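Partial complex: the chains shown occupy the same locations as in the complete assembly.
A and B are the chain letters, set down in written order, and residue numbers restart from 1 in every chain.
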Amino acid sequence: MAVLEKVRDRETVAQTAEAAGDSIAFAIVGSGGAGALTAGAILLEAAGKAGWYGLMTRSVGPQIRGGEAAALISLANRPVDCPAEEYDFLVAIDWRNVDRFAKEMPLAENALAIGDPAAGEVPAIIVNTGATLAQTELKELAGAIPGGRENMIAAGIAAGLAGLPIEIVMAVIASKLESKGQGAIDASRRCLEVGMQQARAYGKSYQLRAPSTNGNGRWLITGNEAVGLGAVRGGVRFAAAYPITPATEVLEWLSPSLRKIGGALLQAEDELASINMAIGASFGGRASITATSGPGLSLMVEALGLAIASEVPIVVVDVMRGGPSTGIPTKSEQSDLNIAVYGCHGDAPHIVVAPLSVRDCLFSAQWAVYLAEAMQTAAIILSDQSIGQARALIDSPIDNGFIAERKTVKSVSEEGYNRYAFTDDNISPMAVPGLPGGQYTADGLTHSIRGLPSTKGEDHQKQLDKRRDKVEKFDYGEHWAAIEHNVRDKSPPEFNLLTWGSLAGPAREAMRLLSNEGISVKLIAMRLIAPLRKQELLTELGETARTLIVEQTHSGQFHQYLRAKCDLPGEIRHFHRPGPQPIGPKEICDQIRDWKSS
Amino acid sequence: MNVQQQPAFKAGDYKSDITPIWCPGCGDFHVLLSATKALAELGTPPEKIAVISGIGCSSRIPAYTNCYGFHGVHGRSLALGAGLKVARPDLTVMVMSGDGDGFSIGGNHFLHACRRNIDMTYIVMDNRVYGMTKGQPSPTTEPDWDSALSPGGTGLSPFHPLVIALASGANFVARSFSGNIKATTQTIVEAVRHPGFSFVEILSPCVTFRPDESSWKTQTHSASVEATDDPARAARRIMTDDGFNVGILYRGKRKPYDIHVEDTFKDPAILGEEFAV
């Protein structure tokens, strides 16, 4: 069994149950311009400096600007896999439209909800949670401090309740406000102090245990940034861009970053252009990428087929959002699996890789670049909004060593060059423009080994065989999935928990929770979606009679995809739901508990 | 480019051994001939040239040259070419297309390629018809040209490629007639030499679906005036021309697009630093 810790880092190591005080979750909400998100970001960074791990997601209203926003933050003494399902406290700068968010931040039993009496009555949806209500005059307190802002008072309250040392928070603020001068920094300190003082007055505390590490080498990164960095580590030097929510940050990170190291990003007029630009650049010998979301991927499938048929490597990032059509651009879903796997016309085998977490965006993107280049085909990275736009505190990730290495011809013999020649590993050495004698024409038409258009059945069959075999027979090692078993001595486990992509986080958390109850669960979180590693999967599913499949789609795309390719053994249950509501660990636990007791 | 140091090339060095599928008499044979002659005159070695196309009779041209080629999908040749040139500024990139490929499905990329002004050459073999799909009207087809798809004609006034090129920022704009090998060769040479995005429309008759285009031989005539570098003047001239005016009509002075991939790279490790807390 490919046990994770052997090959991967500590993030993926199964943890045993935690004592209380090992994690907290809180939210800061406010209407547009109130600065709730800024306050949240400062606290997250400070927590990292202090040595904690953490995750921040954000929820914003439909307004382009001026709409309400919530920063949802989880901090813990180990890497945080997914947003919390219960929040310990909530600081509301105001209550505007809080009912819009309330579902995303359910309050825990002994939670505290802090609001400003000047902002009006506490909304029923909050009162009804049974949380302890605390009133603090944020506006008044901020008004009393020259240059004071309510969101900094709120930050102080949250820091106080969470036990974040003021000096660390101030260090973050100081570096951010450098350009604004000492006055602004001092005002922030005053606000923090006042907020912390308030926090003490509530008589409650949600302090984390002191961190086990000092935070040295901790990183703060979003999934979209991590995809960009992973791609560049993998060898990408060219990107083509057309913005789209929630993928734009991949491109916005790549643009200045590529420039720094000698690469380039080209802004395209549309996605038809962006993917073709990437293909053109790759034809020129440069590992190339583009990033988009569902609507853009739809526009790219024709050229994806071209990359596959002409065997020009290319990486396309799809940061999934709610679908179909324009759907819900700002919310997550896993429903582009079908188009990613099956979206080309004709038979067009290619690679689909799904990052398992914010941190794994780095690994997966780097690996995907490597795979695309090694096999001269298209690789799709199926990330999603829930990890792409989440910001996480992680251990500084080492480079996984996967570097693009394209099989090329270095010189051409007298007999000439056959671009699409048959070889033992099914990969035809490629001539990169500039090589004398290597001239050939890349073609999306069915072609002979030389690359000339052909309507012959033999050419068609053999090139199709080659393109299938090169991806099917490639050695993907252990990376096709992250696999963990929570109670090692119970083997085979009582349950398999089979999922993919970003749902690895909640599924892993569910596995941890179940281990507290002694329920033995084996998690199989698939990273390599296509080609399906059928044998490996069946081996891992093993003799366990019960497998729960979890995914965030309406129609059950993942389950059907697995069914199409292999006979799943034993009893199968399937838990799936579309977005925008995330699927949380407790729901997954409930599914398994129900099953166990049935 | 230091032509002296290059070996002397002949047109034949740029021609492959593949027999074109074109109908006997198709204007595209002449375009191929002119292009290979032009490349020989330019003297860039074949392996340093990429010929990029989409889909159509005209778009079959890359494999008939002895350069690197990419026969992509319909309408996207300019995007392939742009990516290639930015990634490989050392190559000479020639994008070769048809009126359907380039102005119908590919119209948006044409607009934006002109605007972007990347240093490459765009040659459109305009036969005013979709040849490959057997005779439908293209954007440059006359409004009264009868066909199965548009019985009695489309009634639409034809698209003016040169005007659009100019209006959207192409840096070099010319028209040629495929039958005139000498002039076409010279126009291509100058287009490739001119910095930035160069556009050449070559009137290239389709003998099969537009036999009436045999009259082009006599209809085309050279532009009576010298090329200008003033886009407004060039526009005025082109907007009132008869569509058969051949020659170089505009040579602009806009700076070519200059963002590109370098030859050597810094270690990407430096990029991780910004994430350290």
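To be clear about the criterion, a contact is a pair of C-beta atoms (placed from the backbone, for glycine too) under 8 Å apart; a residue touches a chain by one contact, two chains touch by 3 or more.
Given the structure is predicted, the values throughout are model-derived calculations rather than measurements.
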Counting the whole structure file, what are the per-label copy numbers? A x2, B x2
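Just so it is clear, only the chains that are shown with their structure count from here on.
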Taking each chain's centre as the mean position of its Cα atoms, how many Å separate subunit A from subunit B? 42
Can you tell me which positions in subunit A touch subunit B when the two form their complex? 45, 48-49, 215, 217-221, 225, 229, 232-233, 237-238, 240, 257, 259-266, 268-270, 272-286, 288, 302-303, 305-306, 310, 393, 396, 399, 431, 433-445, 451-453
In their shared complex, subunit A is touched by residues of subunit B numbered 18, 45-48, 50, 52, 60, 62-63, 66-73, 75-76, 78-88, 90-91, 108-109, 111-112, 259-272, 275-277
